[in-house]
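Note that one protein chain of the assembly has been removed; the remaining protein chains are unaltered in position.
Chain naming follows the written order as A, B and C, and within any one chain the residues start at number 1.
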């Protein structure tokens, strides 16, 4: 296949295909924050595989280790047998990530995707508590398999289940009702009221920044309050850090600034480093109660991902990357606020934190138009939120200033054009 | 990590780890049907990653293509955007697999694991029929996420859910009641009786040979009868070919000899060729009704797996591999029947077909002991069945005669030793 | 209202009304086995309020006691407070029914209907076992509220739920597969197979003779085998004796001839004696574990029903009624077998036992026609079975020979006429 032609996909792939519709070209080469299609057209990547490519495409160090591993016929697939690559990952993850953060977790490999880790977390929480209910939040997104979908807010995704989704109760996420501590008070009231109809949950599951849900960033006080709710009522706290974790918000785990210690942490997406499927479920030893094999899966032992994941951990040996992300996050925030001010026609609100920021526009369909224009001008960016009302900046966290500014410039151009077109629309 | 030492795993990995307990060593190198641990001890692989390594470890042709792809910075992770690697796979899969078999399917990438494809299939069947119930079979195994677990028979795995599993009804698999057509008649009776309490299902899901469930191979007549049941009642037929597919039984799809045409086919495990996570859901165009993005997942676009998957399809350009598998299957069957005859103490029954054969032993714990002895003597083999009563031969389908005979010899030795020990046990 | 006119019902009552369509007249007076409509037309009652009027209409002794009670302003409604009427019932029920049969039960008043007692039984069984699954049988009927409907087989009734019905598994009732002990073996196999997908149930619930389900009478050996299954696996046995109990099959409890001792027994319908709402849940003391008020209901204390229920127990002080029912049952059976022989056009099969007998006709719609003709000629009789294929003789168990013969004569006439008409239909 050497032609930039989508007919193969139109003919043979299911109608469920989605991103190919928004980015209608055939990609081939990729490096760092750049992608090229078969016409060699260059795109800047402000999408990062929906958070699976935090280190950009095909990082050179990881690439080197990966090729070495393949060349020496390191075992590729090992289920949950012990392998050198896996052992090295486990050790380094402990040394570089857990120990310095004073976190005490056993590592479970639940299958290589986000929904696998979420399902394993929910099952475990229910098993250890003997309760069935789980509390999730408005606009939470946790995956597409029935267990994970039951704690996912999106109505369109939920409908795809074809069955009523059960054993979960939705609570308002931070800032949902717009009244500083009201969501917490409301949740406490419901949990403590013997007449509320809310069965005591096994766990509360949440993302600290809701990616798919529209870049809603919880305040640290809110996270602390949720942890307190859990502690006082023997409820397990599960942080789904699949999208917000691995540095996307400026720290390895997104919850670090809150100082909380979840009972279970779900990691996937960028944990493999190179974009290969890998997921971890981190479990406080007190709750490490699955019997051997009680949850399993064929692709728990993706050794190529272990190799690159181990290499990727070098980024976390010092605080250089963290600092860089935090600084660039401020640049992004400033840029977005400028846009909102400069283009009131956006009816825009700033959303998110770290490298998960964007603008929610009240204008119907506008976010989609902005993303469309960006693509035309060589920038890949997606929308989020229940009505796709947010355009979402997700650059690799390793992006340099030049790449970031280039991307922002394209975005500004796209906004300008869309705003102009909207005006024409209204005038005509 | 250069020492063959399990302490890292014991210390850092969750108690849920399982195979490492049966095969307590640290693997590193692998090639074809062989594995080596860090002590350079060689093992013959009659396990094949539970069916994910049908082509053996690190196949040279695939390895070459994979390294090339990585070296040229081909895009690694592409969600469901179009990529060259994906396009080439789609085209070749159509040309080499579907067209020659007169099968008409759209290809969905539901996420890279078996449970992802099963969940997508169940969701789709419920969506297109508007019904919620699904019929599955005794000793069926379909995955560990809640939707797939609901159609899985194993009590131990089901308990791990922590919630009652719903929207599914178990029927007896072929030969369950030991009376030629009775299971079919029983199923028909229940489906057609307005008072049976069995709600008309959206779909019937089955494996043609139940791998985890104990190597129960359905007769072709039974498969045809199930298809007929579906056709006559507008029920969708889903074949979960995750383990039995991709040549394991001697044809690419395990259902080919029955001449049936399922509405949905689930593929994973060996479809990627090299052991990397990949899964497909094949959907008859009439049922290709998910809206764009209604089911999604981060790792739908695992391009390294597309590259090796495409290369692997070369095995299917002619019938050489098929014939070889079919011939060697007879050798395996003969060997197993010999063992059953020669060692009546096994109280053994032959199970399975193709490269999914084994012996069910009525002696409590015996299958486990045989597998343990095999490991000691350098053969990797697992057990299956609800009580782990079956030892299960799963060599790579590309194994040569020498490898096969070596493995069988070890197995015979292991059986002999176990039988001798059992006798001592009884005598003492 | 003095006119025999249905317009009020057509105008003001919901479309869900049902029996009024089959018996389109306005009833007013009733006595013993007779009913009269507003035109003073007399009907013989072979329906008995679907088993709620086993002692016929307005029994003179009960009537006397009831009027006395009302006249002396005995408390009518007492929730579950203690009342004289209730105390007397409890005492007499113990003395006349439980003690002589060596049955040891605590009495729960779960609300006054059959579905109330079934729901209380299911809830209790789940609570005391900590399990959620319940096994019910093909063509079982247990009530219309969601818990009871989940263990009910009828597809039409199930659809009315509007939600998937859960936490129950259907097994084949005795004689379902027509092979003496196969249903039991099949059930044992599924319960003991760790891979069957059948979660160990809290309870097995069954009717010894399925009334609504088509007069399927279980053999005593089958009942004993089910009890054994329960005992060996710590599963509770619930007998729903709502319709078959209170003498309908010739003994007070329908399960007496089998010598089994259920853990929980559900009684309603005729237990009140006079046709007033009353239900009991009999609970073996070991399982009497609901906390005070954990299940409740407004009409648990229907004292008018206690008064007539107590009086009705006089019928059971000796074995006169039992003997009479058993003798007349033989007469009914002989009559039905004669009909089947005499009118092969019925394609009839005998069904049921005791005062729950009937004929299942293979001719589509024939049972309904017979019931229709009966009504024209002054006999009230209903149909049963998943396709209304059974006409069902349900006379009061107190009916005298004259009444019984009169009814049978009308039935024979109706059969004759229907058979003749069917013939005409075929000929023309």
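The rule we apply is simple: a residue touches a chain if its C-beta (ideal position, glycine included) is under 8 Å from a C-beta of that chain, and two chains touch if they have at least 3 such contacts.
Computed from a predicted structure; not experimentally measured.
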Contacting the left-out chain in the complete assembly, out of C:53, C:218, C:235 or C:411: C:53
Contact with the hidden chain (one of C:61, C:166 or C:224): C:166
Subunit A, residues in touch with the chain not shown (by the definition above): 132-133, 136-140, 151-156, 158, 164-170, 172, 176-177, 182, 185-186, 189-190, 193-200, 213-214, 385-387
Residues belonging to subunit B that touch the chain removed from view: 163-164
Hidden partner interface residues of subunit C, rising order: 1-2, 6, 8-9, 12-21, 23-31, 35, 38, 49-53, 57-58, 63, 66-67, 70-88, 90-91, 93-94, 106-109, 111-116, 119-120, 122-127, 130, 132, 143-148, 150, 156-157, 159-164, 166-167, 202, 242, 268-269, 274-277, 281, 283, 288-299, 302, 304
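Assume only the chains that are shown with their structure count from here on.
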Subunit B and subunit C: spacing of chain centres that average the CA atoms, whole Å: 49
Centre-of-Cα separation between subunit C and subunit A, whole angstrom: 58
Whole-Å gap separating subunit A and subunit B, where each centre is the average of the chain's CA atoms: 31
Multi-partner residues of subunit A (each touching 2 or more other chains): 163-164
